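Note that this is a trimmed complex: some chains were dropped, and none of the rest were shifted.
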Amino acid sequence: MSIKITTRRSEKTGLPPGSLVHVGDLKEEEAVITVMEYDEADFSERRVSSMEEALAAVGRRRNVWINVDGLHQVELLAGLGEGLSIGALALEDVLNTHQRPKIEETGDSLFIVFRMFYLDAEKEEVASEQVSLFLGENYVVSFQESEGDVFDKLRARIKSSVGRVRKMGPDYLAYALMDAVVDNYFLVLEAVEDRLEELDEEVYERPSHETIQDIHRLKREVLFLRKSIYPLREVAGSILRSESGLLTEATEAYFRDLNDHVMQVVDAVDSYRELISGLLDVYLSSVSNRMNDVMKILTIISTIFIPLSFLAGVYGMNFDNMPETHFEWAYYVFWGVIIVLALAMVWNFKKRKWI
Amino acid sequence: MSIKITTRRSEKTGLPPGSLVHVGDLKEEEAVITVMEYDEADFSERRVSSMEEALAAVGRRRNVWINVDGLHQVELLAGLGEGLSIGALALEDVLNTHQRPKIEETGDSLFIVFRMFYLDAEKEEVASEQVSLFLGENYVVSFQESEGDVFDKLRARIKSSVGRVRKMGPDYLAYALMDAVVDNYFLVLEAVEDRLEELDEEVYERPSHETIQDIHRLKREVLFLRKSIYPLREVAGSILRSESGLLTEATEAYFRDLNDHVMQVVDAVDSYRELISGLLDVYLSSVSNRMNDVMKILTIISTIFIPLSFLAGVYGMNFDNMPETHFEWAYYVFWGVIIVLALAMVWNFKKRKWI
């Protein structure tokens, strides 16, 4: 996961507010626009090549879902703004892909921005992109940074009329889109939890120089997750309190449920933070403990042999008059003393539980 | 205690909201349904084999308590939903066993989810499962993940008409169920406190490599307890503020009392966290202190013998002209110097309070 805390907006500084410039890391040349029209009875889905074509569908059936993958073609947004009378600032936020999750009324529609996380199988890491929704009386327009499969299952449910989605209005669709994203959070949390468990084992059993770096990296990812998901609490809450008339009572329970899920994710992320900080403590204390072990070995060896070496040194001296050296058993006595001393030391270390 | 922060929901991702799929760790094949009907005068209890049979009892007496142990048979819930007109999302939450504690109005009933902790005698650890309650005008339906004995004493009180429970309505029963669970928290807290005390003693008297791991493990458990119990504060509060008409004034004082108990548990858990972090400090400083001791021994031995060895080395040299070596008392003088030096060192260390 690339931890970009802020957007590189340098290129944009000084432009008038509401200027439509794409600021983000994922650049797909060609945006893909899919239009899905459906009501309880009927369903159609097709790719269109221009925003005008897509907007023409609005109003024909109860629900129209226009999904745009890829943000690089800023002219699409300009068209959208005119067609649905959406303010330039909201459109700017769609393009500026490091938004804080938020909800806003703009013109006749609700504008919701949040962040989607998914596991990038190739790079073996967690990736993220921004999802923006415009919810109108009879349409939902959604924007993703790149083509993804998070909404595929929802699309299939609409197609095959599984669940409630065909029977409900666009507010339920907006909910279903957000729910799909939040459901995906749990997959990401599972991945984080797996890595946490691996690190936990590593810290206890084979801590290495890399462990601390892995802990730090995971901490950064969790920090980024937290930063992206925390404001979602307010978003989910604001939707429930919103008085825009776009949300029917029937979907309210669903949004409350979504709210619960967001709270669960937030709780989990907070728990990860604490667990990681606990891991760090264990790691640091294990480093200290290993140092202790190293020092003990050094001390044991030194404490045993340094005095003995001194004794050997003494009898290596060349004084003319060293009576002991002439005793016949002196050498054996010397070894005896040495061994007794060494054993006394070893016994002492045993008592201290060092060996 | 297995610290699962989030549910493994992978298998569920993409299903429409409200899909009844059991997501949890405890899987019992056969759910056990017990129906208890009672009012002040009368009492009956029996096991039934289907939800329809159980629901048939609702309305016959003032209070009906349907208790379901085991969540694997999702069809039970479907039946319940129809029989008592409970929303699918609430039923989904019953099955999804890592819910945040919460309270919700669904249809004509109040839906309360919380987590029960108990001491698993076999595994010598704290175990937990989710308890869900539906409180209606004349019924309480409760769900547990597995058969447990937490409610046994309550059952006995109903049977033998001890206390107030027979005289009161289903709201009091709901309270009594929650109270039984919260009462059990105190047992778990006692267990945590016992382990905390053991660790405290261990840290002071015989800290080992395992100590830090035990501290970390306890910290994780307390973290999990906290995560599960914290939201209960809001639940207890919401019940008091609830305007559903299901709660009579007579039971209000009881719920307020419950609220107090929850606050006490939360306070205790917060205290444990601080005590554990204090333990960690003591542990780390004791590691440092032991290192200090090891280093002192090494330094004492080295500081005494390294200079002496040097002296011995000097008189082991083979220079032709080393006048001292020929003095008759030289060897004895040498020993004298050595001993004086050594004693001076020892005295110095004594002064520094090292030995």
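Should a chain be cited, it is by its letter among A and B, assigned in written order, with residues numbered from 1 in that chain.
Methods note: a contact is a pair of C-beta atoms (placed from the backbone, for glycine too) under 8 Å apart; a residue touches a chain by one contact, two chains touch by 3 or more.
Keep in mind that what you see is a predicted model, and the values were worked out from it rather than measured.
Displayed in place are 2 chains, all sharing one sequence; the entire complex defined by the structure file totals 5 copies.
As a working rule, only the chains that are shown with their structure count from here on.
Spacing of subunit A relative to subunit B, judged by their CA centroids, is 26 angstrom.
Of all residues in subunit B, only 4-10, 12-19, 87, 89, 92-93, 98-100, 102, 104, 106, 209, 212-213, 216, 219-220, 223-224, 227, 231, 280, 283-284, 287-288, 290-291, 294-295, 297-298, 301-302, 305-306, 308-309, 312-313, 315-318, 322, 324-331, 334 touch subunit A in the complex they form. On the side of subunit A, the complex with subunit B involves touching residues 152-154, 157, 162-165, 175-176, 179-180, 183-184, 186-187, 189-190, 193, 204, 253-254, 256-257, 260, 263-265, 267-268, 270-272, 274-275, 278-279, 281-282, 284-286, 288-289, 291-292, 295-296, 298-299, 302-303, 306-307, 309-310, 313-314, 316-323, 354.
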